[in-house]
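I'd like to ask you about the structure that follows.
One protein chain omitted, others in place.
This part shows chain A:
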Amino acid sequence: MATLEIHDLHVSVEAENGAREILKGVDLTVKQGETHAIMGPNGSGKSTLAYSLAGHPKYTITGGTVTLDGEDVLEMSVDERARAGVFLAMQYPVEVPGVSVSNFLRTSATAIRGEAPKLRTWVKEVKSAMEQLQMDPAFAERNVNEGFSGGEKKRHEILQLELLKPKIAILDETDSGLDVDALRIVSEGVNRVRETGEVGTLLITHYTRILRYIKPDFVHVFANGRIAESGGAELADVLEAEGYDKYVKGGATA
């Protein structure tokens, strides 16, 4: 069973006046089949955790370990992490001019699976995944994220999640900027992947709204660069009622 283990993770970024520590000792274990919601105020370091796990060059790991089934994730390049089974659905997916969605998806699937998917089954697979996410087939011929609306970008991220079948899926504020219909469609996509029982999900969100559609097994409150409190799904209800105030007071960044 795939397990992602984060132990005492410290991460900093280069700022104008030297390095600034954002993550200050994160401990978290995510097992295949589990869903962990990470909730917290803006600036608490949630997204930094997501991008650090995926290997974004902007972030420097200054301490701690991250392993996937015992393998050192921090030693891997960005593409190696993806091939090892770590998937990051981004909050702000990047436009890649000149590369069509269909070409991108196939290149990516080929890299992740280690061989080119059989053309006939692949076309069917993409088509049905797009239908379920209510994406226009014309999307396949558009350039990656170019001119996509916010909702289209998020659906496109979840489309990749469904096709690439990672071991660990990190969803970074996938719910932000979505209307209720889009939120439902995107959540259903995530749930289809979760129902296979083969993915561990790290759901990063600012709002409790998405948790009505995606039921977490664990909820963690993220504040000031570390996990301030952990609990079951009921912790989300407390946050819904009380907000983050009690975690923000006493030193967290705005």
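We take it that contacts are C-beta pairs under 8 Å (C-beta built on N, C-alpha and C of every residue); 3 or more make two chains touch, one makes a residue touch a chain; residues count from 1.
Everything that follows uses one rule, which is that contacts and distances are computed from a predicted model.
*Asks:* Which of the following names does UniProt give to the chain that is not shown: "Solute-binding protein family 5 domain-containing protein", "Thiazole synthase", "FeS cluster assembly protein SufD" or "ABC transporter permease"?
*Replies:* Answer from the UniProt record of the missing subunit chain: "FeS cluster assembly protein SufD".
*Asks:* Please pick, from A:Asn17, A:Ser77 or A:Thr121, the residue that touches the omitted chain in the full complex.
*Replies:* A:Ser77
*Asks:* Tell me which residue among A:Ser12, A:Gln91, A:Gln160 or A:Thr174 touches the hidden chain in the full complex.
*Replies:* Answering carefully, the residue with contact to the hidden chain is A:Gln160.
*Asks:* Among the options A:Asn103, A:Gln132 or A:Ser176, which residue touches the chain absent from this view?
*Replies:* Among A:Asn103, A:Gln132 or A:Ser176, only A:Asn103 touches the chain that is not shown.
*Asks:* Using the touch rule from the top, list residues of chain A that touch the missing partner.
*Replies:* 54-57, 77-79, 81-83, 87-88, 90, 93-100, 103-104, 107-108, 111-112, 143-144, 146-147, 160, 164
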